[in-house]
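What you see is the complex with one protein chain gone and the rest in place.
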Amino acid sequence: MTVIPEIRIQAEDFNLDSEVSKLTKNSNDIGAVVTFSGLCRDEKGALAALELEHYPGMAEAEIRKIAKEAIDRFNLTGMIAIHRYGKILPGENIVLVIAASPHRHAAFDGANFLMDFLKTNAPFWKKEHLKNGKEGKWVDARDSDMKAASRWEDIL
Amino acid sequence: MTVIPEIRIQAEDFNLDSEVSKLTKNSNDIGAVVTFSGLCRDEKGALAALELEHYPGMAEAEIRKIAKEAIDRFNLTGMIAIHRYGKILPGENIVLVIAASPHRHAAFDGANFLMDFLKTNAPFWKKEHLKNGKEGKWVDARDSDMKAASRWEDIL
Amino acid sequence: MTVTINYFAWLRERTGISTEDVELPEQVSTVAGLIDWLATRGEEFEVFDQHRELIQVAVDQQHQPDHGADLENAREIALFPPMTGG
Partner (left out) sequence: MTVTINYFAWLRERTGISTEDVELPEQVSTVAGLIDWLATRGEEFEVFDQHRELIQVAVDQQHQPDHGADLENAREIALFPPMTGG
């Protein structure tokens, strides 16, 4: 059975329950579902919004490529990834990843793997808009994200 | 700030979105939320239901102990665990764990850690009820679950 | 010493008892001693001898991984097979 990941790039928010139930309804072989939600943080209280820019077409294709790799590596029975673009306020969702599997560690690993590579390989960029009206900066890529992606090479 | 985990042992099902939003609303320091849902599987099509028995009082206390350990180890900003009891049909939810954190790997690790120890330390037992009306068996504990819990001793 | 004993899962089914208050004989001072004594209580308690190594114990809701654990001042003892939650 080939498992086809569902990948969406959208401005709108998402609903966890309705996305999860797409994978679990009509299925009796799923024992574990892991979801990852990435949210817009603002610990200092200075952020008005993040603006997410993306490369249409390539963004979806890259995430699909990573999701297919995750499905193969971890024998997932279902995978959904949704990445938002546009202005996102502090506390709002940015990204959702769902991995379903018969067993729990595969579901954890699948979601974790997809997030690690999405960070380094999916063509999205974040710009900060500040509350004081000043122009914010583009968020820098982090070395720790590169390291997180490279750790999967030692596994399996 | 002391983070208090929310632990519930209940017969009723749960709603992912409403549980997650308990942690994320009114918060700007959460960048990552990981949920784990454990479902009743029935790959062979022979199962009518699982019946979950638990030790009231101790079940909640043990999960709370593990959740507090997870919060301390991984610096979580929020944690919820819900475990159902009673009859659970194939495809239905059994357990939900939610871990929230500023950073994604802490949220993944926190939920994963809680599930591993919940499997070995929380006083629940599962009995199978079969579709053919015959008496099913009590589900055996798995060595792989003991190993999964012990792997955390090497970490941190 | 009077204690409440709770039985779970197949120990509850085999003994036919969910919970009981019992007077422990004076010589029963550890989990291992309790299991020895329970096994003498009749046919439906033979399971304690047959599956001794599988039996898990909580004393006052604290899991005791070692059968050598002391029962002093115990009020509530629970006996059960390995846990299978989650």
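Labels A, B and C are assigned to the chains in the order they are written; within every chain, residues are numbered from 1.
The definition used in the following text is that a residue touches a chain if its C-beta (ideal position, glycine included) is under 8 Å from a C-beta of that chain, and two chains touch if they have at least 3 such contacts.
Just so we're clear, the structure is a prediction, and the values are computed from it rather than from any experiment.
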Using the contact definition given at the top, list the shown chains touched by the missing chain. A
Of the residues A:Ala61, A:Leu89 or A:Leu130, which one touches the chain left out of the display? A:Ala61
Contact residues on chain A toward the hidden chain run 38, 52-55, 57-59, 61-62, 83, 94-95, 115, 118-127, 138-141
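Rule of thumb we're sticking to: only the chains that are shown with their structure count from here on.
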Would you kindly give the rotation angle relating chain A to chain B, two copies of one sequence, based on a CA superposition and rounded to a multiple of 5 degrees? 180
CA centroids of chain B and chain C: separation to the nearest Å works out as 26
Could you give the separation in Å between the centres of chain A and chain B, each centre being the mean of its C-alpha atoms? 22
By the touch definition above, chain A meets two or more other chains at residues 104
Two or more other chains in contact with one residue: find those residues in chain C. 86
